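This is the structure I want to talk about, given as structure tokens.
Omission of a single protein chain aside, the complex is shown with its protein chains in their original locations.
Right, chain A next:
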């Protein structure tokens, strides 16, 4: 009964979304306030209905109601509670429902916190959000119904793919979707602006917090996914340039560009048309990602089911929204007035440079991701485009941007002084090179490029701090004054610096791991030792164990440094009973920022086993950097200039920052 209620709520949500999609736009045309105000209540109602529907599905999972086909296919009564809950979105139907839930959640947020938006803009934004909601609700109801029953109900479920039985599944998809789907708000704002044919700096100020929030969550989601793949798959890699990873990385790149171009628009009223285009492109890439991942054109852990009707349905959604948005753009963009002009060497110029490189890099990733699909469709040739392609294109193209990052915040608006800025960054370059050389010396050589890579990372960090130091007048005024100025800097300045520092930290991690990682594949018998990264590992033997729904064989390793035992590692191979599927549980031990990573291979005679041991120097920097970026995003969000309710400097003592809503 309760299951049917969940299904019914989803149908009601569809009806509500239809209302929200049509009437407010009509209202904005007829200048009818009542019709426009309907949008907000409809958005909140739609969210409550979908949330109820989602809660019902969660309830079915928690109570292991195997009369629901979806639960039977993806759950098991012995599964720990957290995996029962996260299993709700560990399958095609449930993950689409989560997608929809987050979409309507954002609509409800716009409805609730967008009180200061102009009436017509708000009505149009919510209507566009509702179009997307209609499309995806129809998709779920018609092709991917999570509430389908199975009669008679089986006694036991088929269990969730063991790789997904991890706390990563509880965190990664919701964060990723908050990012992916969060860009729908920017898209809706862009479409609403095109419908109205009017756009100004205030528009950029309204869009920017949503972009920031979505970007921050997407950063978190990608980073989390990368770390999850790293520890769960047992291959020791953190990024594979897998099409599914690219699917989430492309919106991130475009979103980063959007974040920067919206800045120009807000401050200088320039790049308006471009910003609108970027907002459309970013969400289009999110939709493309959803298509690539969910339609089954790619085979991966993310492609749960390959039902051709679903693929075609999502493709239709994709064509409708992307095609529609670009056509609208083509017709209406000329009505938007172009903005101010600026010298090539200026803050605006630097941000244009940023956008040029980020969009070009996005385009290369897109080409590399889609080319195999297109080629196969056209010629039947099957190819794989792997890391070498992306390193060669994406890596090289991004390089100039990395050099330029610290320049941006130091250049003045309108007309900047490149030489002056270069002089101010001299210290950063020097510190970078010195640290690079020291690291190179400590590591006893290695590829010379690594020296420059580390130097570039350190330069990014010091360069970002230079901006804060200069703005607080460090060295020119007394410490007290400098401190007062420093603490008086706008939060967005700290946000920028933190995010750029994060980029440097991540770069250092990438360079160090790529250049100095060691990998040893060795056959070990109990008592044998192997050296890795300055530590000695002793294999002590195997032990059998079992968990709630699996059995495992674990190898125990003792880690010694200079003959002294410092730590130990358990590394296991599990066999999940319900699916008879083996998985590798790598053993990982952290030393500072570096990690020892041990994964087990096949057993050989006399208690021996093949072992793969990696030393991953500074690897935690890769994800540590993204933490800085996220912190930057949140700090920026808390800037009062960006608060949704503060379009002007008018005194409004208690406006709610949008960041508080998350």
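Quick note on the criterion: contacts are C-beta pairs under 8 Å (C-beta built on N, C-alpha and C of every residue); 3 or more make two chains touch, one makes a residue touch a chain; residues count from 1.
Note that in this section contacts and distances are computed from a predicted model.
As stated in its UniProt record, the chain not included in the shown complex is "Cytochrome c-type biogenesis protein CcmE", which appears among "Succinate dehydrogenase iron-sulfur subunit", "Disulfide reductase", "Cytochrome c-type biogenesis protein CcmE" or "Peptidase M48".
Residue-wise, the contact with the chain that is not shown comes from A:357, picked out of A:357, A:410, A:511 or A:637. Although one chain is not drawn, the whole complex shows that of A:12, A:26, A:85 or A:385 it is A:385 that touches it. Here one chain is not drawn; of A:310, A:573 or A:616, the residue touching it is A:573.
Taking the complete complex into account, A:583 is the one of A:144, A:583 or A:636 that touches the chain left out. Mapped onto chain A, the footprint of the missing chain covers residues 161, 163, 233-235, 299-301, 341-344, 349, 352-353, 356-357, 360, 363-364, 367-368, 371, 381-386, 388-389, 392-393, 396-397, 521-523, 573, 579-584, 599-602, 604, 608, 610, 612.
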